[in-house]
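Here's the structure we're looking at; comments come further down.
Removed: one protein chain of the complex. Kept in place: all other protein chains.
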Amino acid sequence: MASSAAVLERPAGAASGRAGGALAKGVATGYLTLVVLLPLAALVWSSRADGAQAFWHQATRPEAISALKLSLGVAAVCALINAVAGTAIAWVLVRDRFPGKAAVDAVIDLPFALPTIVAGLTLLALYGPGGPFGVDVAFTRAGLLLALLFVTLPFVVRAVQPVLLELDTEMEEAAASLGAGSLAIFRRIVFPNLLPAILSGVALAFARAVGEFGAVVLISGNIPFRTEVSSVYIFGQLQSGNEGGAAAVSVVLLAISLGVLLLIGAFRRWRTRHDV
Amino acid sequence: MRVIWITLLGVALLAGSATGASKGGSINLVAYSTPKDAYGKVISAFQKTQAGNGVDVSQSYGGSGEQARAVAAGQPADVVALSLDPDVNLLVQKNLVPKNWAANSHRGIVSDSVVVFVVRDGNPKKIKGWGDLVKSRIQVITPNPFTSGGARWNVMAAYGAQRRAGKTDKQAIAYLYKLFKHVPVQPDSARAALQIFSQGKGDVLLTYENEAIYANKKGIHTDFRVPKATLLIETPAALTKRGSSKPAAKAFYRYLWSGTAQKAFADQGYRPVVKSVASGYHFFKPPGLFKISSAKYGLNGWAKVNKRFFHPEKGIMAAIERSIGQ
Partner (left out) sequence: MSRYVLRVGALGYLTLLLLVPVGFVFYRAFEHGIGPAWDAVSSQQAVHALELTLLMAAITVPANTVFGVILALALVRSRFPGRGLVNAIVDLPLALSPVVVGLALFLLYGRGGWLGGLADHGIKILFAVPGMVLATMFVSLPFVVREVVPVLREIGTEQEQAAETLGASPFQTFWKITLPAIRWAVAYGVVLTTARAIGEFGAVSVVSGKIQGRTETLPLYVQAQFEQFDIQGAYAASVVLALIAIATVVALRVFHPREETS
């Protein structure tokens, strides 16, 4: 295309492109509203139905607070472990070679595709009473963490893999030829490029861990103040007819999770402030 | 391309299932999960009768409380079969089930069972009565009474047994506190509790006789004991307002008390409520059997018991849960 013709053509093409872009954004917004925002709004609305005082009362009951602290705490630990392990696994899957690598890569998502009852049953059978390894973490916080690590396994791995695949190895090779050790290369060159992806995966892992019910309910034991997570507490309140209490605690959990997600986003922006 | 085909297939499936229009009409059964096999048999038998000929019966099975909430949220239901009265009463409150749903010869109760102890093979810890449950180092498994409505039968059986033994209300409640100190885990449902017990946790499991019998039938070995004093579990079924306007639904509801239906329940381990059928089965009759309405033992029916024991905040059970955790 001759450049003079391009200058004349660009505004028209750009305008229809922009209109198309605006339509796409409109559709995406509508989709987000219908699928996510409306149900969330209905939930928040119902939690305020009995008034602010009732909301506060339900949200600050000792069992509720204990369940919230447990859920958030265990989810945070789970997310951090995933950050390290997930990155290592992604690295090994992309950069390393070993027999059976393709097979391992194919099953990374299985914790996700298996119904949570099966995840719970399997972990209980393997790492609970009577398990073949002589390890019994069932009905403890360790068992709870184990179940969460299982269901959040794919997140960081799958978030980091595509970035590693697209990563240009020139800088690493240059640094290596200049004598930099592999750890230094990782820290200074690779890691900053992976950080946004790792944080992406961490956010997903945290969110899932906070809301998980099926995989943990079998192995955690559900003792209030000790191993009862928010999702089980909320279920219990609902079953006992306390819909207002269930909604209130759900909304609090949601708000705190939103806060954490916003923090993760802010952290990313701070660490990569040279980039877009 | 394949996506389009699958979508078309799906639409076709949808269209096929949405009509469900058979010449006899259609009924919707919403039930709790345990009696699924029995209801399957009952429905097949019903469809062979004149009233059930050509009638399409849709079946939904799930946790009793969840099913009640689903019907309250609009799930079509003509006959509801739940695991305890309060779940049916939720639907009465929501104006979906008539207030007089229990006004028939069996008070709306379709089958009975009792609370039992499941023990290890051969009963090595020699668990026979409620007193044995609180002996040192005995571990008791029971579902959480807040997540599992059915677990409330367990709690009230424990309480009632104490009252029957002559203890005062205060002493019986103290027993409950003691009992729950022996409970290391509280699974969310009866089925989960049995699973955890069969994997090796705990010395005794509190559950319903029909669960234990059915598990045996399905290859999960259970050795259970019926304590001398125990609570009669009565499982209700109700005809909804929606169902009241369908002759087929009314016929199906009545059919639940027919000989065939009661035998189907009995074959799954329930105690039939129709005497003529019950005489054909040999269930152990505990000498100290009491009911949720046995006022002399402090059991004044589910409405009062629920409020007193299982109110999520002020109930006695809520206080007990707080005490074991803190």
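We call the chains A and B, going by the order they appear; numbering starts again at 1 in every chain.
Assume contacts are C-beta pairs under 8 Å (C-beta built on N, C-alpha and C of every residue); 3 or more make two chains touch, one makes a residue touch a chain.
These figures come from a predicted structure and were not determined experimentally.
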{"item": "Neighbouring shown chains of the undisplayed chain, as defined at the top", "value": "A, B"}
{"item": "Absent chain, residues of chain A that touch it", "value": "1, 3, 5-6, 9-10, 13-14, 16-18, 20-21, 24-25, 27-28, 31-32, 34-40, 42-43, 45-46, 85, 88-89, 91-92, 94-98, 102, 104-119, 121-123, 125-126, 146, 149-150, 153-155, 158-159, 161-167, 169, 182-183, 193, 196-197, 200-201, 203-204, 207-208, 210-214, 230-231, 234-235, 238, 243, 246-247, 250, 253-254, 257-258, 261-262, 265-266, 269, 272, 275-276"}
{"item": "Touching residues on chain B - with respect to the absent chain", "value": "3, 6-7, 9-10, 13-14, 17-18, 28, 30, 33-34, 36-37, 58-62, 66-67, 69-70, 72-76, 94, 191, 214-215, 218-220"}
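Just so we're on the same page, only the chains that are shown with their structure count from here on.
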{"item": "List of chain B residues in touch with chain A within their complex", "value": "63, 65-66, 69, 90, 144, 146-149, 184-188, 192, 195-196, 199-201, 310-313, 321-322, 324-326"}
{"item": "Residue ranges of chain A in contact with chain B within the complex", "value": "61-63, 66, 121, 124-125, 128-130, 138-139, 217-218, 221-226, 228, 232, 235-242, 245"}
